[in-house]
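Notes for the one structure printed next.
With one protein chain withheld, the remaining protein chains of the complex are depicted in position.
Chain naming follows the written order as A and B, and within any one chain the residues start at number 1.
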Amino acid sequence: MQKFTSKHAETSCGDERSGDTAARPLLRIEGLSKRFGSVAAVDRLSLDIYPGEFFALLGPSGCGKTTLLRLIAGFERPTAGRILLDGVDIASVPPYRRPVNMMFQSYALFPHLSVEANVAFGLKQEGLPRREIAGRVADILAMVKLGDYAARKPHQLSGGQRQRVALARSLVKRPRVLLLDEPLAALDKKLRDATRFELMELQRQIKLTFIIVTHDQSEAMMVADRIGVMDQGRLMQVAAPAEIYQRPNSRWVADFVGDINFFQGRVGDDHMTVEGTAAGRLRVAAPIEAEARTPVWVAVRPERMLLSRQEPASGLDNSLGGTIVETGYLGELSIYRIRVADGSAVKAAVVNAGRGGEPVPAQGDHVWLSFPPEAATVLTR
Amino acid sequence: MKRAKSDRSWRSLVIAAPYLWLLLFFLVPFLIVLKISFAQSAIALPPYTPVFDFSAGWRGIENFFENLSVGSYRLLGSDPLYLLSYVKSLEIAAFSTLMLLAVGYPIAYGIARAPRRLQAVLVVLVVLPFWTSFLIRIYAWMNILQRDGPLNQLLMTLHIVRQPPVWLASDTAIYIGIVYSYLPFMVLPLYAVLEKLDQSLIEAAADLGCPRWKTFWLVTLPLSSPGLLAGVLLCFIPIVGEFVIPDLLGGSRTPMIGQTIWMEFFGNKDWPAASAVAVVLVCLLVTPIVIFQHQAMRKAERD
Partner (left out) sequence: MRRVTWFNLCAIVLGIAFLYLPIVILVIYSFNASRLVAVWGGWSTQWYAQLAGDTAIVGAALMSLRVAFVSASLATLLGTLAALALVRFGRFRGRLLFASMIYAPLVMPEVITGLSMLLLFVAISVDRGFWTVVIAHTTMAMCFVAVVVQARLADFDMSLEEAAMDLGAPPLRTFLTVTLPLILPAIVAAWMLAFALSLDDLVIASFTTGPGATTLPIRIYSEIRLGVKPEINAVCTIFIAVVGIAVLVASLLTKLTGARGTSARIEP
């Protein structure tokens, strides 16, 4: 189900959900806009989030993902549009009355309160009996493995511990939706990787709906059930991680998520080929749903490129020759930049473990690149 | 929404209380000064005419405007005492600000380069005298600068001078008193910027072959200009209007402008003249602030 029609971003959301969630959305965002002066941080955006889902908003900085999160939390008032939680519009409900909690990028732990008091803060606002508060705080602290740190002040904790306090504080209120604003950005790489698994595990355990904002694509791909890729206040594509990676709906998404090669050409008369590219005529796996002769782009991920010294036997695969101009050794992979006939550079990634005894290609070598039709994605925009 | 309404009333209360207070006790008094500066001196209580007579209604207001006079301002122009007084105030403020810079910059620089732990202590040491009374600090210098005070005793014992020089009732004493009293106001803003100055910038300049004195001139000084400007404003403006220091340490030949206002008011009981002197002084002082603000705004626009 590749998308060839140039659907408008605002309408292309929420309809390609994967997974086993119920059909009724928990959170529905309709035509939501937020303008700061003349700048639209969020621009006529619509999105459905389903119960129990782990949803990631992914985009470059300044794309409006944090503003969208703050609109859901209630810190910003929408210029237009509705935010429906269980079918009720909460757009004008102040943040302290929304059953939605947020974990801040800076953690925003109250420096004058102990870990325990920080976590208890939200429950106290509900006016719960003291005994219940104490019990729930102890439970959640045990869950994030901070039971022994209850009496400490935030400045006496490590970065990872602070992150867990912030998480516990927003979870203890049992919100309908938990919002996480770059929750792992302040951690170093090792800890970040470990925490990703913990976060996924936690979400599975408590079956809450999570919306995470991140600029880190590997983080989004790893933790989320679905990803919404945002740019300039709009959702460019909403889909499961594999779908986003393998079948991006635009050059922008393809380029933003991972590395990719583009070959520009025109749709052939048989709708199964793209003509006039740097690699000549390229075959694709499925019929192209576009007028013949319209300009399109064939996108191929570097790791789908096969590198060989001899010209591949003319089969169904597409192929082109070139000269290696740069090589980069990354451990598990090696990256090659190959200058092809029209002067442009094509990237190829080769798994080092898969190599036989053959000599490693080096700079200046003439090589052949090939890829099967299934590896090619045709993009119309 | 009820909640939003109560929020709004809180808001207006938070603004209104200080706002009204300042209107009533800062702006209105100043407008009264402005008004009286256009009145005529009289032997009465209060010693000026016209008095605003609300009971006479419109006629009273008309009467008031008819009797307004610029006599006080004409007096300011004709009597050289006032002009000399202004010039002296500006002169003393300008020179003492320069001295404060010369004394304060090395101290601020020294503190900013001291080990971290020591810095806090040194800042407290610089600020501490400020907490003791201004008057007491000036009085301390009256002790020292007396004819047979400790300074002259020291100079005589060291055979630097044969006759004890007269320090008090001179401009020298005024300068000493001002530099002493205003030093924290110069050191603190300078320290604040110097402390934030990235040490690697100095190292980068050295790395690029810049000698130390040149680094100071080309890197440190330009980067400390915000603190420099703040310190200069913080010292210069109040010094122009200074009263206590020249009154206790200075001579009586040419009074500074603060003394002139005081004398006109308490001595001559010429309230309109005192007010006119004050109005002109405010205009004089507002000008550098407006220029400073304007430049700060233009800089903000450029950035």
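Observations
The criterion applied here is as follows: contacts are C-beta pairs under 8 Å (C-beta built on N, C-alpha and C of every residue); 3 or more make two chains touch, one makes a residue touch a chain.
A quick note: this is a predicted structure, and the numbers were derived from the prediction, not measured.
Residue B:135 is the one among B:87, B:135, B:218 or B:297 that touches the chain missing from this view.
The chain that is not drawn here is touched, among residues B:76, B:92, B:183 or B:205, by B:183.
In the full complex, the hidden chain is touched by subunit B at residues 3, 7, 10-11, 14-15, 17-19, 21-23, 25-30, 32-33, 36, 46, 52, 103, 106-107, 109-111, 113-116, 122, 124-126, 128-137, 139-144, 146-150, 153, 180, 183, 187, 199, 233-234, 237-238, 240-244, 247-248, 258, 261-262, 265, 271, 274-275, 278, 281-282, 285, 289.
The chain not displayed touches subunit A at residues 73-75, 94-97, 100-102, 104-106, 108-112, 121-122, 125-126, 151-153, 155-156, 169-170, 173.
The rule is simple: only the chains that are shown with their structure count from here on.
Look at where the CA atoms of subunit A average out and do the same for subunit B: the two points lie 59 Å apart.
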